[in-house]
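Quick one: structure below, then a few questions.
All protein chains but one are shown at their positions in the complex.
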Amino acid sequence: MEAKVFASSQPILSLRGISKYFGGVHALEDVDFDVYPQEIVALVGDNGAGKSTLVKIIAGVHRPTKGHIFFQGQPVEIHSPHDAQALGIEIVYQELALIETRDVPANFFLGREPVKGRLGIFVDRRKMVEDTVRTLRELGIELPYLRSPVRYLSGGQRQALAIGRVMPWGGKIIIMDEPTAALGVKESRRVLDLILRLKEKGCSVIVISHNMRHVFNVADRIVVLRGGRKVGDKKKSETTPDEIVKLIVGADML
Amino acid sequence: MRYVEPGLVLRFARNQLAALLVILGGMVLLLSLLTSTFLTANNIFNVLRAFSWIAIASFGQSIVIIGGGIDLSAGSNMAFAGIITAMLLLAGYSVVFSILVGLLITLGIGLLNGLMVSKTKLPPFIATLGTMSIVRGFCYGMTQGWPVRNLPRSFMFLGQTDIWRVPLPAIIMIGLAVFCAILLEKTKLGYHVYAVGGNEYAASLVGINTGRVKTIAFTLSGLFAGIGGLLMTARLGVAAPTAAQGYELDIIAAAVIGGISLTGGEGSVWGALIGAAIMQILRNALVLMGFPAYWQPAAIGAVIIGAVMIDMYRKRKV
Partner (left out) sequence: MKGKQWIVVGLVVLLVWGCVIGVSAAEKKKLTFAWIPKALNNPVFELGRDGAFAKAKELSETTDYIVEVLYVGSVASDAAEQVRVVEDVIARGVDGIGISCNDPDALVDVINKAVDAGIPVMTWDADAPQSKRFTYLGVSNYDGGKAAAELLIRYMGEKGKVALLTGVPGAFNLEERIRGFKDVIKNYPEIEIVTTVACYDDINLGVQVVEETMQAYPDLTGWFFVGLWPLFAERGSMPLWEEAAKSGRVKTVAFDTLPVELEYLKEGLLVGLVGQKYWGWGYDTIQMLFDYVVNKKEFPYWTDSGMDIVTIHNVDAMIEAWEKKDFTKPLPPPFPEE
């Protein structure tokens, strides 16, 4: 049924038989996962279900214990975050991955600071500041002093910064791990809008959330993980929040 | 959209260096009033020379601490560089060759520290505590406890020459401070050092090779301790196996007084420079004022705590 719906397009990203063990912990067990072009996939599941682990495998943070990754049909190995970035995969981590002691531009370009000059080692600070200001302005993110350490920002401001900084890189697949966790109502709405706009621009988005309203608001498809296994993969139009919640907690619980 | 920058007063108050300079200036003013001997060219240049090697070693230490580590082997490295170079000089090798080998060896010890921390994941405190002892053991073993003396004048020149009355070691110190400041504040590597020290996990999530960054930081610390040790050896004309014993604490204290947080990710080389100056001026002042030797450690300890407390208070306030 589903296969027919998406038969017209190839998945941009496919994971096949992915398992990830941390010592004795089986964080993921034989998971298949697809993302299609211009699709918003919601990844849901209880705490510890393996959602973050799955997206970190896509982002090159973890190597899968078993399984294969295909990008546009080609098998790929993603050894590091840089490999993922090179494929056009951008991620907003649940942990935000900000450096508290550094200012906004330094965090904005963390790990890929623009360089100038022939040596290629000197950071182009002016470009960093200008691009940061422009992007934040475009996204409507308000931050106080740009040059203060990030530790002076509020939780929501930090999350906004973490989301904002992946935007300018032209990623094809944007992953957001609980992007609205620390946000107020208005700010959450903005992020959902942003996700929809990204789709319009041609991106695919993987979004992890515990908020069913948010999920049903934006997602085209919902993938459910439980105890490291994939237990559901539903088009939004063919499911209900109730069914998803049942899948999340497991039928045996009801 | 409001991207206001802080006002001048706030920016000044937030500026660690400015605050440190105020402390330093206050000390200088007080001492010039209290003694007739402090503010003489002779004394100032003496102070400059005397703290230059500690300051130079503390630049390397700063890079390590900002990167989230600590290097306890700095004092031993200072002594070892001096001993290697002195022994080669006595064996008849040229000044340039002897110096290069001395520095290469401490650079190698730094590299070893870095690899132990990044590859075998030893805590920096333990890894460098080990090398501190190993290197000191080599100092004793290679000299059998005797200071190495009778070094050629052409080597001692490095430590004893003045250029327009300014001691050469002080000039080298300023040059190295500029080098380190540029490295930390203007280069990609410097940005990554702050990132690794500020939040190592976050740095690894965004793809920074944290192991490489740490290894480079420790290597530089080894090298800079070596440079400091060589200048000290050149100044004294003797390489003692007991030299610079306990200096690692002065070196770390200089960095910490200079506002470099031991938790990493913060601070600047200029801070370490001023921190080293504050320590040395304090020592100098205690002697000039005839402060009893028996009470000096207490005074120095109080100043370390005081300086760091002022810095923390300032951070909390603004």
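As written, the chains take the letters A and B, and residue 1 is the first residue of each chain.
In this section, contacts are C-beta pairs under 8 Å (C-beta built on N, C-alpha and C of every residue); 3 or more make two chains touch, one makes a residue touch a chain.
The structure displayed is predicted, hence computed values, not measured ones.
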Chains on display which the left-out chain touches in the complete complex: B
Chain not shown: contacting residue from B:I56, B:L103, B:M132 or B:M156: B:M156
Touching residue (missing chain; options B:G25, B:P123, B:G145 or B:G306): B:G145
Candidate in contact with the missing chain, chosen from B:V22, B:I126, B:V178 or B:V287: B:V287
Contact set of chain B toward the excluded chain (per top definition): 35, 37, 40, 42-43, 46, 50, 137, 140, 144-147, 149, 151, 156, 160, 232, 235-238, 240-246, 283-284, 287-290, 292-294, 296
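By definition in this document, only the chains that are shown with their structure count from here on.
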Geometric centre distance via CA averages, chain B-chain A, whole Å: 43
Interfacial residue positions of chain A with respect to chain B in the complex: 60-61, 80-82, 85, 93, 95-102, 106, 110-113, 115, 121-123, 125, 133, 136-137, 142-149
Complex contact set, residues of chain B against chain A: 1-6, 14, 186-192, 194-195, 197-199, 201-208, 261, 264-266
